[in-house]
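Beneath this line is the structure, given in structure tokens, with notes to follow.
Here the complex is missing one protein chain, while the rest keep their positions.
Chain lettering (A and B) follows the sequence in which the chains are written, and residue indices restart at 1 in each chain.
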Amino acid sequence: MTGVWRRLRRRPLGTLSLAWLLIVVLASLAAPLLAPSGPGTQDLSHVFSGPSSHHWLGTGVLGQDVLVRLLYGGRVTLVGVLVSDALYTGLGVLMGLAAGYLGGFVEKAVLRLAEIVYSVPLIVVLLVVLAIFPGNELVAMVGLGLIGSPGLARVVRAQARGLRGEPYVQAAKLAGMGRWAIMRRHILPHVLGTVIVQVSLFSAAAVLLETGLGFLGVGATGATWGGLVSEASQNIGTQSWLLVPSGFLIVSFVLALGLAGDALRDGTTERLGGQETPVPCRPGRLTFRSAPPPVAIVGPDDRSGALLSVRDLTVAFPRDGMETVVVTEVDLDVMPGEAVGIVGESGCGKTVTARAVLGLLQGGGRATAGTIVFEGSDLLQVGSAEIRRVRGGRIGWVSQEPLASLNPSFTVGSQIVEAVRAHRPLARRNDQDQVLDLLRRVHLPRPEDVAGLYPHQLSGGMAQRVAVAAALAGDPVLLIADEPTTSLDVTVQAGILDLFHELRETGMAIVLVTHDWGVLADLCQRAVVMYAGQVVERADTSDLLRRVRHPYTEALMAADPRLAAPKTFLAAIEGAVPPPADWPAGCRFQSRCRLARPDCTERPVPLLPVGPEHESRCRHVDLVGTVGAMSSPGGPTGPPATPPNVVAVGLPGTVRR
Amino acid sequence: MRRVLLRWLLTSVPLVLFVSVLTFVLVSLVPGDAARSILGVETTPQTYEALRRQLGLNLPLWRQYWNWLDQVAHGSFGISIQSSAPVGHELAARLPVTLSIVGGAALVAAVFGVGLGLVSAVRGGPLGRALDVLSLSGLAVPAYWFGLVLVTVFAVKLHWFPASGYVSFSQSPGGWLVSLVLPVVTLGFGGSAVIAKQTRSGVLTELGRPYVLALRARGLSERRIVLRHVLRNAAAPVVTVLGLVVTGLIGGTVLVETVFVLPGLGSMAVTATTQHDIPVIQAVAVVFTLIVVGVNLLIEIVYAALDPKVRP
Partner (left out) sequence: MNAGPLVEVEDLVVGYPGARRRWIEAVRGVDLSIPVGSTLGLVGESGSGKSSLGGAILGLVPVAGGRVRLAGQDLVRARPAMRRRLSARLQAVFQDPHASLDPARRIGESVGEGLRHALGLPPAEVRRRVIDVLAEVGLPASAADCFPADFSGGQRQRIAIARAIAVDPDFVVCDEAVSALDLSVQAQVLNLLLRLQADRGLSYLFISHDLSVVRHMSDEIAVMYAGLIVERGPASVVSASPAHPYTRALVAAVPVPDQAEQGHRRAARRAAVVAGMDEAARSGCPYAARCPSVTDRCRSERPVLAVRRSGVAVACHLDLDTPAEAGPRPAGRSLGARP
């Protein structure tokens, strides 16, 4: 409970709202104590007076005190709202849980009911009720709760249904838990936040409806909030003050209900984590810093003639109000027609580096230093029109999620046409031919048919070919592919890799982000290994795979089951890639490195040449690859290791380290 | 299209039945009956029985309901207890008023809601926060009270618009328009807040999706991405919400017509309620429901046109 209070304190608006609700409720309850004379007491010497010391909020047509009437009116409104809330919540949650978790007929019935009830003009039904039971507002509020409850049921069902398939619910079933136990322990707590919000919104609507009935004069008789507004309306030309206290109370009370609901929801779900609204990417914030420190474009190891030359690229993202650096001083060269792989685990900065080249950082990320020279101009300096020309026109981009990277509402053809037109505005006439050419180029069978399909009609492999076709629309010279085959089946991956080979043979350069050593070996001549935001090793792929010169690369290869004997322990490095906030001062791999020495912790390690076209960020390169590196099993005990002459998957004689 | 119609019928028929049965059953719960209300207390049992038979009140409830349905199907809604006039005539006279207000308010809600929601989502910052406040207040301010504030400011103080009354379109198109401004703004305000909220959250969700990144990577302009791709995908839920909003607007006419003293169906319902004129309130409830059913059909069609998975 104290935790809840602490969280509420961090939301002043929500806490204020809760306090205001409490004040109004308590004051209404205490109305007979605060104003024992009752709301009907007339003071004919002060008819229609404004606020005064006698009547703080003024008086009405017969001199009745407005404040007293508000206090007593609150009792009517609150009882009505409470009654309808109770029915709404009880029935709604019950029906929703049953529908969502049990499914079947119950689910269908609840959904249909909700759909019907959503279309009923509520106030009209309430008027019918009141026409039959004149002045009996309680019956009307009971009706409101009943009619509203299927709406809550629908929302609860949607959530419960989503939770039904969660692995932890499956695991609970395997643990022998019964239906009701699972609903109570694993479903209800997660639905609670939604229920709180829905109930607060419904209460707000109920207050508005109840006061509306009071305003119309068909609800409860006597002092009501709505009745005060009605009295104001009958004297609208002369007594506009009367609108103020009643209106303020109703508006503030309803507002407080909404805000308090949000605050309570946040308060109860906060500890679950992951419920925060994601930081949306706003186009207005996709900006580059305009003035990075001057950096010599031609470095000592610059491979002249590079198509893309990244130097000292540093990228930072805002996190908790601070700029957190996630990529540090990355250098990357891509020659025309060359395929370069960026390898590493998630959280190492591969994707951020790739996206930074095109200025596609999301969530407020930006390049804080360095240069990205492409075809002679620094992409970090050029204007937005120029970067748009480069995107798609000179550099194509393919993402990890082929289906999600297509807009579900447009056909394949129209999305490719759009990309074509973005870069060849004059070629309108033969748009369609170009689309078909592009689809043929990525080897989609029956391109005429495929052009007319919507994304949901494509398989993952087809979608990725379409995405490649769209990326080729502007005839780029460089393709950046971010894990393009990770979500695909291995046989489909083979086809996409073949397609990339073909593109490369026609002279296109490729930057491939991957975590798969096999994919790297398949496509890339050169490889860059990243760890914790830095390049730790860079070499020709074949050289890298045969002569590892960095302990991280070595460890990552040792973890690959393709290079190990079956049913033996893999030489796993313990721990995980540290988050940017935890990067140490010296070598960033030190905490997981088997070679770590005291000098690794002191100062940053530079990337040093260790062989022809081979660089490594390690002070103890000489120890890499020595005995002890690969043979140490990861666990304390293990089944007897089979002799290390086991072949890797597939063909006999596959190399083993 | 057939699937759309089928879907619509699946909701609409039960909806109309639901509302009519509900009102009918409720009416049957009233102590005493229409014959008693018409004749008053001082009458002979014979005349009372005769009138009961004449009105069909001696039949079992389901037969009474059937007769009533049959009547409605032939366009007759019975006789008002208070005015003794056929209810149908009055309904016909009042329908255009209500439709004008609801149509206008729906338009205001849709245009302002989508516009504000879009701008605040794309621009963010202070504008977004301002819009949050606006949409919250749109939800919290009761329409009848807001209407009175508008009357005080624009009618009583500034004399820009009439405080009340309705001018029919055939009488004077200009007068019609002017007489509608305040009611339509009053009613549309709350609706536009709801729609703005949905538009904003929908656009923000869409902007975060991978295809937006892919479109940027293809070199498309931000304007095109937002207006063609993002808005299009955010539209479907907005249309759904619009349907719910219009249902709310139809109910809201009850209050707004009372505030502005307009001769529409809503004020008719209120009068009927205060006078316990049961045939009238029954009829109004059914007509309101039919309007909702019509709106739902429009919404279903638009929705189907937006979703490639529904399209054949």
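For the reader, a short list of remarks on this structure follows.
Just so it is clear, contacts are C-beta pairs under 8 Å (C-beta built on N, C-alpha and C of every residue); 3 or more make two chains touch, one makes a residue touch a chain.
None of the values given here were measured: they were computed from a predicted structure.
Counted over the whole complex, the shown chains touched by the missing one are A. Across A:A114, A:V420, A:L520 or A:V536, the single residue that touches the chain missing here is A:L520.
Touching the missing chain, out of A:A571, A:C587, A:V605 or A:V621, is residue A:A571.
Residue A:S542 is the one among A:S52, A:T221, A:N430 or A:S542 that touches the chain not shown. Residues touching the missing chain, restricted to subunit A, are 166-168, 170-178, 181, 185-186, 189-190, 271-274, 345-346, 445, 459-462, 489-495, 497-498, 501, 515-522, 541-542, 545-546, 555-564, 566-574, 576-577, 633-639, 646-652, 654-655 (touch as defined at the top).
The definition used in the following text is that only the chains that are shown with their structure count from here on.
Here the CA centre of subunit A is 35 Å from the CA centre of subunit B. On the subunit A side of its complex with subunit B, the touching residues are 112, 115-116, 118-125, 127-132, 134, 204, 208, 211-212, 215-218, 226, 229, 232-233, 236-237, 240, 243, 246-247, 250-251, 254-255, 258-259, 278, 280-286, 358, 360, 362, 388-393, 396-397, 399, 401, 404-411, 418-419, 422-423, 454, 456, 467, 470-471, 473-474.
Per the touch definition, subunit B reaches subunit A in the complex via residues 10-11, 14-15, 18-19, 22-23, 26-27, 29-30, 121-124, 136-137, 139-145, 148-149, 151-152, 156, 163, 204-205, 207-222, 224-226, 229, 232-233, 244, 247-248, 250-252, 254-255, 258-259, 269-270, 272-274, 276-278, 281-282, 284-285, 288-289, 292-293, 296, 306-309.
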